[in-house]
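My structure is below; once you've seen it, I'll send some questions.
All protein chains of the complex are present and in place, except for one that has been dropped.
On to chain A.
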Amino acid sequence: MDSSEVEFLAEKEMVKIIPNFSLDRIYLIGGDLGPFNPGLPVDVPVWLALNLKQRQKCRIVPPAWMDVEKLEEMRELERKEDTFTPVPSPYYMELTKLLLNYASDNIPKADEIRTLVKDIWDTRIAKLRLSADSFISQLEAHAKLDNLTLMEINTIRAFLLDSLNCMYKLRSNLQPGSSKGQFTDY
């Protein structure tokens, strides 16, 4: 799974938009959307919101957590705690990236938010690396991954699995080549 796929999943999240056109309810496989009234907020998936935004058909209302003060608080908490703290949205990174890239004019203090979310992300990834490190160095068999988002798991997965494989190879005295099929132990 690569990050674009995770982003694709994130696009299913709902976000509020204020359309500037009028349209009746539309019926899609994923569910009904609308009705769209000009000036009245309505919930739509991110993919539609971005599409409409790019066509200048709507304004996006940023999610409640996308607020400097709340994010600052979250950042502090994240820095203070050793474990992962709950994140505002399971797709916070992806949503921030998408919304700030396409609708930064609708989001107050977009730059600050970008920095804050990046800070939170960096803190979390650092924690993740640290715990991966201790996981490997202490030869643990399993780890608890509470409050991790899909994107975060995804970032570490390729590296972690490969390195575990490598470690395994190095640790086992088996000849290279005959170790196939035993990776599943981890």
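Following the convention adopted for this analysis, a contact is a pair of C-beta atoms (placed from the backbone, for glycine too) under 8 Å apart; a residue touches a chain by one contact, two chains touch by 3 or more; residues count from 1.
Just so it is clear, contacts and distances are computed from a predicted model.
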Protein that the absent chain corresponds to, by UniProt name, given "WD repeat and HMG-box DNA-binding protein 1", "AP-2 complex subunit alpha", "AP complex subunit sigma" or "Proteasome subunit beta": "WD repeat and HMG-box DNA-binding protein 1"
Chain not shown: contacting residue from A:22, A:83, A:101 or A:134: A:22
Contacting the left-out chain in the complete assembly, out of A:61, A:103 or A:120: A:61
Chain A, residues in touch with the chain not shown (by the definition above): 16, 18, 20-22, 37-41, 56-57, 59, 61, 106, 108
